[in-house]
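Below is the structure I would like to discuss, written out as structure tokens.
All protein chains but one are shown in place.
As written, the chain order gives the labels A and B, with residue 1 at the start of each chain.
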Amino acid sequence: MDFAMIFFILVGALSVATAVGVVTSKVAVHSALFLLVHFATLAILYVTLNAQFLAATQIIVYAGGIVILILFVIMLIGSAPLETRAGYRSWVPYAGLALGVLMLAGMAMTILQMPLTPLDPNANQGGAPIIMGIELYSQNILLVQLAAVLLLVALIGALLLARRPKNEESPISNL
Amino acid sequence: MFESVWLLFALPAFGALIILFAGQWMSQKVVGWVASAAVAAAFLMSVLLFFSLTALPAEERSITITWWQWMTIGDFHVPAAVLIDPLSVTMAMVVTGVGALIHIYSIGYMDHEPRYQRFFFYLNFFILAMLTLVMSNNFLGMFVGWEGVGLASFLLIGFWFDKKDEMYGWYADCGKKAFIVNRIGDFGMILAMIMVWSTLGTVVFTELNEAAHHLAPATATIICLLLLLGATGKSAQIPLYVWLPDAMAGPTPVSALIHAATMVTAGVYMIIRTNMLWHLTTDAGLVTAWIGMLTALLAASIAIVQTDLKKILAYSTVSQLGFMIAAAGLAAYGAALFHLVTHAFFKALLFLAAGSVMHATHGILDINRLGGLRAKMPTTYRTFLIGAAALAGIPLMSGFFSKDAILVVELEKNIALYLVGAVTALLTAIYSFRAVFVTFHGQPRDQHVYDHVHESPGVMTIPLWILAVLSVVAGVINLPFVLTLDRWLEPVIGEHEKIPLVLELLGITISIVIAVLGVLIARSLYLTNEPWARRLTQPFSSLRKPAEQKWYVDEAYTFIVVSPIKAASGWFARVFDPRVIDGAVNSVGGVLSDAGEAVRKLQNGAIPAYALSIFLGVVVVMIYFIFAG
Partner (left out) sequence: MVPTSYYLILSAIIFTIGAVGVLGRRNALIIIMCVEMMLNSVNLTLIAFAMQWNNLNGQVFVFMVMAVAAAEVAVGLAILIAHFHLSKTTNIDDINLMKW
């Protein structure tokens, strides 16, 4: 049990705990904050896996972008408590839980039977960002371009979708 | 000469086509004369064929003219071909000759008919179909003609399809009855044809002459009995004769042509034509003879109490056909054909004369309302008298010789049949002269009818006289001991048997006695009302009521056959078709519709349900890949 393993277990536990928190908390803002910490733990794990550039991207994009976005929207529209529904709605969560356990068991069974060679600590040349940069902009330049187009389209689309109808009061003014 | 036999068919065909397409622009007289000319020209053609045949030696008198190969399926070959031999030429002459006379007669008879164009078209079509029947060289060609004359009969019986009266019901129903009853006979014929082909491999008559020797007697019996079924349908024998009396709903020329002279003789012709099969089985022949004679007796017993003139003649036709069928069954084909020819003449004559009476009385043929017509319609009276004399078998008339030929054969072969025949001949004489005396002699029973009666125009009476002359002299074609017709037919039917002299003379004597006795009985019963005749017929008076009701045969058929079939069809129409068939079809749609309804419920719009189904699918696929992939 060396330091790496203890570190992994700690960070992993924190990650799982915050994930559970996202799913189970009653207040939406709490869920968002749990999600933020979850993303951070994942970034730490990326660093241990020699993917430093991606760890940075994770913090910037996910933690600093997406969670902020979600928080904004929660503030705008989503913080009222919602009533329970009867009928089929009552058993869907339990069905999901059962299926989830099943899936987890299956995946665990498969994973543990996979024959994997020991890890090389210097894989991916230590994971320095420059390596990733070279890879992205030489072999996969097309992907970068496409990602750019995708983001542009998503930007415009989101703008259009969220526009208020012409003659309606903005709900913001009611807050 | 024989190559131009196609003209024989083309002439009535062209006549029919001209009338069909151009008839609306031609006047009624022109249409009638065009049709008659076509058939008269066909008659000339058949006479030419006859003379050409006589020019040949007897062994060569069988010529096949093939026009094209009709069907070739594997080794099933059916040519569209014509067989010119003594039998077919004789039949063709009778059909076209009597047909031409009746066409001419119809010009006068149907002069008030608005649908005359249709009438003459149907008549020409009938002649064409009948010629196909008698001249074809194979079973299938003959069957085409068989069906064609059945169709013509249906169309012509129900010619006044919008008319309905007490005696016949809807005239259209009479046509339907004829067609449907004939169909039962056709079923027998088709089975016989199939059996012939499957056992002998050919349907051509000339080839069957050699091939027939390979038939086992039992098979031949079955085939011949099936052919007999077909003959009973077309020639109105027991059990399928019930359509002929109702066929009198058609116009009288139709009754004369189709139901006396030509179509109903198709069954007799067919038996003579297939004699090579009948030679192999005496059992079928005996059955045929008995059916013929019993029909003859039954029909004569009904005819003697009928009050409608045409119905008397109709039952008389059934009776005389019974004689012909019986002769054919006893292998006396020459005698059968002889009676066929003479019967064509005198029965057509009788029907046309009855038509003349009907034309004069504007449709009234109930003999209880007629009487004393001979003063006002002398030509009709004289020709009717000649026809009745021929029918009754008065000596030296044609009918005497032909009926006697049949009776003598029965005397030689089967005494029981002869006795039935003798009794029937007596009844025939009685009813034929009953018709004469009640209609034309005595006092008029309905003065109003009598006042309006007038003689028919020349276009109607000249055919009557021609047929009358033929009815008198036609006996010469097959006089006893001379037997011209039998010898003429030898290429077709083989050697004819010689009847012993004693039997011949005995038969002739008895026939003369029967004929004279019948006339005397009829005269004393219906004209002079003498007591001795009434005492003679007293024992039979209990049979009068059933005979008037036609021995309840129609009622029995209705009860046994028609009503159950109608009930079954009704059940099918009201219950089976809407519920089962429509139900099955509708429920296919219904099942699909309900399935769609059920599947539609899956689209409940609830996103968690969709998510659950996706998740479920993923888990299932994962499990599959873990355990089986």
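Throughout what follows, a contact is a pair of C-beta atoms (placed from the backbone, for glycine too) under 8 Å apart; a residue touches a chain by one contact, two chains touch by 3 or more.
The model shown is predicted, which means the values in this text are computed figures rather than measured ones.
Asks: Touching the absent chain: which residues on subunit A qualify?
Replies: Residues 4-5, 8, 12, 15-16, 19-20, 22-23, 28, 31-32, 35, 38-39, 42, 45-46, 48-51, 53-54, 57-58, 61-62, 65-66, 69-70, 73-74, 76-78, 80, 82-85, 89, 92-93, 95-97, 99-101, 103-104, 107-108, 111-112, 114, 116-121, 123-124, 131-132, 135-136, 139-140, 143, 147, 150-151, 153-155, 157-162, 164-165, 168, 171 of subunit A touch the chain absent from view.
Asks: Can you list where subunit B touches the absent chain?
Replies: 600-601, 603-608, 611-612, 615
In this section, only the chains that are shown with their structure count from here on.
Asks: What's the distance between the Cα centroids of subunit A and subunit B, rounded to whole Å?
Replies: Here the centre of subunit B sits 98 Å away from the centre of subunit A.
Asks: Considering the complex alone, what residue numbers of subunit B touch subunit A?
Replies: 606, 608-609, 612, 615-616, 618-619, 622-623, 626
Asks: Which part of subunit A faces subunit B closely enough to touch in the complex?
Replies: Going through subunit A, the ones touching subunit B are 88-89, 92, 95-96, 99-100, 102-103, 106-107, 109-110.
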